[in-house]
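Read the structure below first, then the notes.
Shown here: the complex without one of its protein chains, the others still in place.
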Amino acid sequence: MNYRAVSKDTLIAFFDSEFPNNALTIESVGDKKACIRRTPKQEDLRPGNTVSGPFMMSIADTALYVTILAELGLVALAVTTSLNFNFLRKPTANADVVAKCTLLKVGRKLVVGEVTLYSDGDERPIAHAVGTYSLPS
Amino acid sequence: MNYRAVSKDTLIAFFDSEFPNNALTIESVGDKKACIRRTPKQEDLRPGNTVSGPFMMSIADTALYVTILAELGLVALAVTTSLNFNFLRKPTANADVVAKCTLLKVGRKLVVGEVTLYSDGDERPIAHAVGTYSLPS
Amino acid sequence: MNYRAVSKDTLIAFFDSEFPNNALTIESVGDKKACIRRTPKQEDLRPGNTVSGPFMMSIADTALYVTILAELGLVALAVTTSLNFNFLRKPTANADVVAKCTLLKVGRKLVVGEVTLYSDGDERPIAHAVGTYSLPS
Partner (left out) sequence: MNYRAVSKDTLIAFFDSEFPNNALTIESVGDKKACIRRTPKQEDLRPGNTVSGPFMMSIADTALYVTILAELGLVALAVTTSLNFNFLRKPTANADVVAKCTLLKVGRKLVVGEVTLYSDGDERPIAHAVGTYSLPS
């Protein structure tokens, strides 16, 4: 399979079409990196003025997927094989979660990347993830 | 802090009170193990007749939490510090996800456990997780 | 590539030939499981009557490799792509380390397994690992 990087606009159109309710903002892509953000909904909040773990895990996985698609093209069949999370600080409920991803390896079969999550406006990371995607052969 | 194991009924009442919409069934608890299940909602399904990653990650984290509460009592302030997931097989959309958790270590500061996920009715695991919770001092 | 399970004796001969100084005892293999043990050398011990982390990580990785070879045959080119360790209790210096591995998934491209480590004679786990091997295509 031949892979080819795609633009931010192509990615945005792809996500709007495939995941109509994604509520995702793709801020930047390119050079094996991407930055995305998402606003927690009411159902993503938790007592104590914080954001749910699944919301954070979901945006980390999505950030990895966006970065892979930006690098390789619309490889819709890429699937997550592993994700490792460390939860570092309590997120803020009334702030977007921002996810910055960098790919560490783009192989023929596997892609590995790391993601750091932030509450918008605070430079201290709230969580860190490392994930692996398997590419279709 | 003194910890004391609690019964399945106490746990069910706790979850119904604290998380009214949890849609969680606690099947068994005890001896540092627990088994829970949850039915995916429409919003947890994904194209290709499968279940979303965040749904699986969420039930794995919950299984760990249930097992810790069963072992130590209602330690509401226990927080997840790390989770490591391996996605093994495509889950089935029209089956409950069943999560079986075993605690590997119950320390004074940290609890470590592993969770295996299944699509109900199939004995092959769909995902495996290892997680760490930090206990309040 | 065609894979075929091999016997414990074949595995022992393979390890003796390929890794002459491995100091490894293969206790049992079969049914996607294996149990191995290794005696720590002087250089593997650490102050405080314990065993080094690298020794534990090495035997966990080896246990996974042995189990994969037992299941698939002598796939010499299988390589570790990820390993996740949790250190649970202080090992005992004057005891063998015993590693019990179970494969969670044997796919065409990836094999995932978990390993629990013990100090011989104590049933409480000292460490737990989950690892992924990539198979040659």
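Per-chain numbering from 1; labels A, B and C assigned in written order.
Simple rule for what comes next: a contact is a pair of C-beta atoms (placed from the backbone, for glycine too) under 8 Å apart; a residue touches a chain by one contact, two chains touch by 3 or more.
These numbers come from a predicted model, not from an experiment.
Student: If the hidden chain were put back, which of B:Ala5, B:Leu45 or B:Leu110 would touch it?
Tutor: Only one of B:Ala5, B:Leu45 or B:Leu110 touches the chain omitted from view, namely B:Leu110.
Student: So that we can see where the missing chain sits, which residues of chain B does it touch?
Tutor: Residues in contact with the chain left out: 81-82, 84, 109-110, 132, 134, 137.
Student: List the chain A residues touching the unshown chain?
Tutor: Residues in contact with the chain left out: 84, 86, 88-89, 104-105, 112, 114, 116, 125, 128, 130, 132.
Student: Contact with the hidden chain only, please: which chain C residues?
Tutor: With respect to the unshown chain, the touching residues of chain C are 53-55, 57-58, 61, 79-87.
Note that only the chains that are shown with their structure count from here on.
Student: Per the contact rule at the top, check every chain pair and give me the one with the most C-beta pairs in contact.
Tutor: A-B
Student: Based only on mean CA positions, could you tell me how far chain B sits from chain C in angstrom?
Tutor: Distance between chain centres: 28 Å.
Student: Could you list which residues of chain C touch at least two other chains?
Tutor: In chain C, the residues touching two or more other chains are 84, 132.
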